[in-house]
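Note that this complex is displayed minus one protein chain, with the remaining chains in position.
Letters are used for the chains, namely A, B and C, taken in the order the chains are written, and counting of residues starts over at 1 for each.
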Amino acid sequence: MTDILRVAVIGAGRMGADHIKRLSTRIHGAEVAAVVDVDLARAQAAIAGIDGAVALASADDALNNGDVNAVLIATPGFLHEEILYKALEKDFPILCEKPLTPDAESAWKVVQAETATGHKRIQVGFMRRFDAEYAALGSVIRDRELGELLMLHHQHRNPDTPQGFTNEMLINDSVVHEFDAIRFFTGEEITSVQVRLGKATRNAPNGQHDPQHVLIETESGVLADVEIYVNAKFGYEVATQASFEDGIVSIGGDGGPYVRSAGRWGGKVTPGFEERFGAAYDVEVQAWVDAARRGEIGGPTAWDGYATAACCEAGVEAQKSGEKVAVQLNTKPELYK
Amino acid sequence: MTDILRVAVIGAGRMGADHIKRLSTRIHGAEVAAVVDVDLARAQAAIAGIDGAVALASADDALNNGDVNAVLIATPGFLHEEILYKALEKDFPILCEKPLTPDAESAWKVVQAETATGHKRIQVGFMRRFDAEYAALGSVIRDRELGELLMLHHQHRNPDTPQGFTNEMLINDSVVHEFDAIRFFTGEEITSVQVRLGKATRNAPNGQHDPQHVLIETESGVLADVEIYVNAKFGYEVATQASFEDGIVSIGGDGGPYVRSAGRWGGKVTPGFEERFGAAYDVEVQAWVDAARRGEIGGPTAWDGYATAACCEAGVEAQKSGEKVAVQLNTKPELYK
Amino acid sequence: MTDILRVAVIGAGRMGADHIKRLSTRIHGAEVAAVVDVDLARAQAAIAGIDGAVALASADDALNNGDVNAVLIATPGFLHEEILYKALEKDFPILCEKPLTPDAESAWKVVQAETATGHKRIQVGFMRRFDAEYAALGSVIRDRELGELLMLHHQHRNPDTPQGFTNEMLINDSVVHEFDAIRFFTGEEITSVQVRLGKATRNAPNGQHDPQHVLIETESGVLADVEIYVNAKFGYEVATQASFEDGIVSIGGDGGPYVRSAGRWGGKVTPGFEERFGAAYDVEVQAWVDAARRGEIGGPTAWDGYATAACCEAGVEAQKSGEKVAVQLNTKPELYK
Partner (left out) sequence: MTDILRVAVIGAGRMGADHIKRLSTRIHGAEVAAVVDVDLARAQAAIAGIDGAVALASADDALNNGDVNAVLIATPGFLHEEILYKALEKDFPILCEKPLTPDAESAWKVVQAETATGHKRIQVGFMRRFDAEYAALGSVIRDRELGELLMLHHQHRNPDTPQGFTNEMLINDSVVHEFDAIRFFTGEEITSVQVRLGKATRNAPNGQHDPQHVLIETESGVLADVEIYVNAKFGYEVATQASFEDGIVSIGGDGGPYVRSAGRWGGKVTPGFEERFGAAYDVEVQAWVDAARRGEIGGPTAWDGYATAACCEAGVEAQKSGEKVAVQLNTKPELYK
């Protein structure tokens, strides 16, 4: 086991701030050494109360700071590529929030760059794999407890979207999680994507068609579908129902205290992804820290980042054409097999 | 199979009106021949649209009406005794709403009167025995599917009480259902009752202590308890949790459409006993009609009416003393064994 | 209100026998007058214990029997058309099990024949409309309680199929229920059908591809999909999840006693359609009887039978082609508007 991880967190926005809090109060074996944000005041606010952390305005300064030995990238996706190359050069363990990069071509370059180093350094932030229920469903599938998996039905519902959330982002930022989940559950690549646009909610912003129904196939013929509905108002819900030869498994049901009052029974819907997946983020980051201290990675690889980027490109094309679009992938390097 | 039952319904209040509707629109093999109410206008309103039914002001007139061959008694309990004797004299099949009579002494006289006739004519309206979930739990117990039954926890909650609902009525009109249910589930007599009065709701009317916690024992030592809470406001709930040697069974859970909206998941609580036990009433009355046409009864007996009356007397005494009170019963006549 | 319905039940197979028991023990206002089956012994067995019923080998004899004034058709679908014409000629109230007839062309002829009589006499046996949860979801949709309906996800799972159950029957006998349900929920016609075939279960018989994923659109653009899975082994399940502008509603969840034993919590899955929809059949037949006695029908019309037949034809074509197939309908006669 190497020394404690001294992490440079690049990006102090919503996700970055979350990770900073996580690393500095709940994660064992890691500390925040530096926080980088182009808005230096935001970086400074983020390190308040954290002994031994510095606020910086450039990623270069952080990577070259002698106190730093690991990187967590939480900037907008279009900034990832450049930082990834620099961190690979330093041979630092890297946790990169999804997407790896915004398109399949650049993601493939990152895969090649990492492959050239001869070992895996990049873990991509598909945190759902670390959710207890995802993990449980994953092992039912892998162990063939209920025979072969045949179909996967996904519901991905958010209460609303930030301003400027486009149809493309609905695939690239939201359905991307299901692309990874389907790959994780089946252990197969996705071969095609189709998108159905039907009746739209009055609650969607101008120019956004919401909800949409995404139809997905894998190598062995597993049929998956996703209701992606990002202005669903009632709350946050991420659920999956899997049909097997010998049974049905559902995850993502509601929980918490059960109340009967004023003529109704039930409880509170999870309000957002932090509440739904907060524990999964903790497990993800702890897995990364533990693996990094052993010189390994502890989760999804750069190849996973690349393959989902290719799915997203097919998804956006399918959204426009209404037709089924094939997903094309380069040959998988030995490093990821 | 004898002819169709031509039923005289005695009492056209809430329960009577319910039974009139049931007999005239959903029950096979029976029809309403007469409706009796001291308020003749109420009887007349109750027969509107029912071909061949007459409205009468006296039970005697109904029993002596040549068209009547069966009686359903739905008057207040203190009027039951006299009508029961007259109907036994006519040898009519009788469905008598609970309580059989208001006290153990008079109930015992009815038991003796029926015993003297040599056959069972009286069915008492403990309709919970006909509820699908009660029946299912009953057979788990009888078949020892999960070993011996050890404890029964009951929740009996009503949204509110009619004016003038006293502490005694809380035992006699409400907990009486659990006394019968416990006897039905265990097939044993109840041997003692204790009542705990604790903190009371602000929503109870003056002079009524609500909720109360009733502790019950049976012959073999099964421990039961009842939360009786009759101003619970949120809705109607009747539920039981049974602890066995090899597992736990709960009945009376919530159901219906499952809604996620406005930050909450769940559904609608049953508003009252009609919605919760409507189907059980139909099954009960159909069972009575079918048995009556064969010359039998199809449910709880006069003995059941008597034994629960004895439990209620002990319950009211326990409510006043705070002590455990033994339940005393006469010897069971052969007719009911 | 006319006299009691004296019903000729045509066909004494599984469904017929069920209806005979229903009419003779639970339905108010109707009796079984005649049972017809080409296998006369089966008809005779079916009337055992039913006073005043005759067993016959031909539908003609039943329709011309002076004691009969209503018809319930429960033969295989290909025999419906001829009996329907004869019963229409007699002007009898008709409850015809689904399908109305096996194809859209013959169904359209029946619609025209009924239209020519100037009044509605035929009720078609889509019993799901009478299920309490279907009714509840239907009124949430119609009353726009949660805004506009946007998507419908259906699961239709059976434990297994009778021998000889083909891909075509999977649409015509199974998905036909969802075609009617979607029309009932939305109050709109279905405009297109697409079918996805993916990985198949080892438990399907030779020549049958199971499960399948059926994609449906309605006039206003509501997107529906159906997982039809008829060898699902675990039990029987019919469920729907509806996505609205302001919330999500699910029906068809599991219920009954809740058991914790041997390391598991839960309950028993409904084993078949009789248990799942038994109450709905009772409500359906009572609604038909009550309406028939007033000279009306009390449920889905011959037009509903015709329109679903057209959906089935499109579905079977879509199953073969893999493409989206449009549903073509004749103009709706005034009688059904």
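What we mean here is this: a residue touches a chain if its C-beta (ideal position, glycine included) is under 8 Å from a C-beta of that chain, and two chains touch if they have at least 3 such contacts.
Note that this is a predicted model, so its numbers are computed, not measured.
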item: Given A:P76, A:P162, A:G187 or A:G256, the one touching the chain that is not displayed; value: A:G256
item: Chain not shown: contacting residue from A:A12, A:I248, A:V269 or A:V327; value: A:I248
item: Given B:A74, B:I171, B:V222 or B:A307, the one touching the chain that is not displayed; value: B:V222
item: Residue, one of C:E81, C:E237 or C:D290, that touches the chain absent here; value: C:E237
item: Contact partner of the left-out chain, one of B:E82, B:E245 or B:E274; value: B:E245
item: Chain C residues touching the omitted chain (full complex); value: 233-235, 237, 254, 259-269, 271
item: Touch list for chain B against the chain that is not drawn; value: 147-151, 153, 155, 157, 196, 198-203, 211, 213, 215, 217, 220-223, 225, 227, 229, 232-234, 237, 241, 243, 245-248
item: Chain A residues touching the omitted chain (full complex); value: 1, 24-29, 49, 51, 132-133, 136-137, 140, 146, 246-251, 253, 255-262, 279, 286, 290
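FYI, only the chains that are shown with their structure count from here on.
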item: Distance-to-centre winner among chains (Cα means, whole assembly as reference); value: C
item: Chain A-chain B separation of Cα centroids, rounded to whole Å; value: 58
item: Gap in Å, rounded to a whole number, between the CA centres of chain C and chain B; value: 37
item: Touching two or more other chains - residue numbers and ranges from chain A; value: 233-234, 237
